[in-house]
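Then we have chain A:
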Amino acid sequence: MTDPILKTHEITRFFGALKASDAVSIDLRPGEIHAIIGPNGAGKSTLIAQICGSLAPTSGRVEFQGRDVTGLSTRARSRAGLGRTFQISALAMEDSVLQNALLGALGASGRPWRFFGPALKDSALREQAEDALTRVGLQDDMHKRTAELSHGQRRQLEVAVALTLQPKAFVMDEPMAGLGSGGSKRLTGFLDGLREQAPILLVEHDMDAVFALADRISVLVYGKVIATGTVDEIRANKEVQDAYLGEDA
Partner candidate 1 sequence: MKTTLKALSTAAVAALAMTAGAAQAEVKVGMITTLSGGGAGLGIDVRDGFMLAIKQSGRTDIEVVIEDDQRKPDVAVQLADKMVQSEKVDVMTGIIWSNLAMAVVPSVTAQGKFYLSPNAGPSALAGRGCHENYFNVAWQNDNLHEAAGAYANSAGYGKSFILAPNYPAGKDALTGYKRFFEGDLAGELYTKLGQTDYAAEIAQIRASGADSVFFFLPGGMGIAFLKQYADSGVDLPVVGPAFSFDQGILQAVGGAALGVVNTSQWNKDIDNATNAAFVDSFQAEYGRLPSLYASQGFDTANLLISAVEKADVSDADAFRAALKAAEFDSTRGDFAFGDNHHPIQNIYAREVIQEGDVFTNKILGVALENHSDAYAGDCKM
Partner candidate 2 sequence: MTFVLFAEQVLNGLQFGIMLFLMAAGLTLIFGVMGLINLAHGSLYMIGAFAAAAVAGATGSFLLALIAALAAAAAAGALVEIVVIRRLYDKDHLDQVLATFALILIFSEGTRWVFGSFPLFLNIPETLSGPVTLPGGIQYPLYRITLIVAGLLVAVGLGLLISRTRIGIQIRAGENDREMIAALGIDISRLYTLVFALGAALAGLAGALVGAIQSVQVGMGEPVLILAFVVIVIGGIGSIKGALIGSLLVGLTDTLGGVFLPQLFKLVMEPSAATNLGSSLASMAIYILMGAVLIWRPTGLFGARA
Partner candidate 3 sequence: MIRETHLNLGIIALLIAIPAWALMADEPFIITLMTRAVVFALAAVGLNIALGLGGLVSLGHAVFFGIGGYAMGILAHHAQTYTPLTEWPFLLEGTKSMPVIWLTAIVASTFAALVIGILSLRTAGVYFIMITLAFGQMFFFFAISWSAYGGEDGLSIYVRNGFPGLNTLVPVQYFGLCLVILLAALFLNARLAKSPFGLALNAARQTPARVETVGLDPTRLKLVAFVISGAITGLAGALFADLNRFVSPTMFSWQLSGEIMIFVIIGGVGRLFGPVVGALVFVALEHLLGGLSEYWHIYLGILLLLIVLFGRGGIIGMLCGRERLHD
């Protein structure tokens, strides 16, 4: 077994008396898609926030590429190669699709302090951005205003921005949310191929997508991981069925 790229060690987070994460230990290995599922309020978003650095755990630690990153900011983690997509699209709505992708490329380049030449004419940045947009299938919509995109297209753009960062690992927060079945299938196909480039920690509600994509699944209930295993193991797990799948699947 290869060493995991991303790993949490018993991270626990309290909100007042409420334990939103309860000693969560999960890992993400090269080449895999590891899905996190769980009912609403199970603490999935809290977990992601701690992995990406926008929320500090009360105790426990986060390791990325063998390094303790618990004390690092969101920025430092993304510079280290953690690519995140948001559940609710966090895109610059007034800007064009291409500009959003360019922002990712600019962030990856680490050279934002240039005040004169047009960003759109920077061929290195532009190539990277267009490449990412092409990969998610937005090549024909590059010059649209982001606000004009459909919901599904925005999800695609989220993924494209993460791609421009050329991350070592992806953390995706419900990328399928709100997509129709067609869009969902297309994105599933795309993510399927993406795991070769970098592993994906996938938080998702769409069970069809999860079962189609995941190499492993962890089930989170009330902030606690109640089970981790392959698709078949999880399907067969009695506790999971009681706690979660029973109502949903």
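By our rule, contacts are C-beta pairs under 8 Å (C-beta built on N, C-alpha and C of every residue); 3 or more make two chains touch, one makes a residue touch a chain; residues count from 1.
Regarding candidate selection, all candidates are chains of the complex that A comes from, given by their letters.
Every value quoted in this text rests on a predicted model; they were computed, and no experiment measured them.
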> Pick the one that touches chain A in this complex: which of 1, 2 or 3 is it?
Replying inline: 3
>> Looking at the complex, which residues from chain A come into contact with candidate 3?
In response: 52, 54, 73-76, 78-79, 83-84, 86, 90-96, 98-100, 102-104, 106-108, 110-120, 122, 125, 143, 145, 161, 164-165
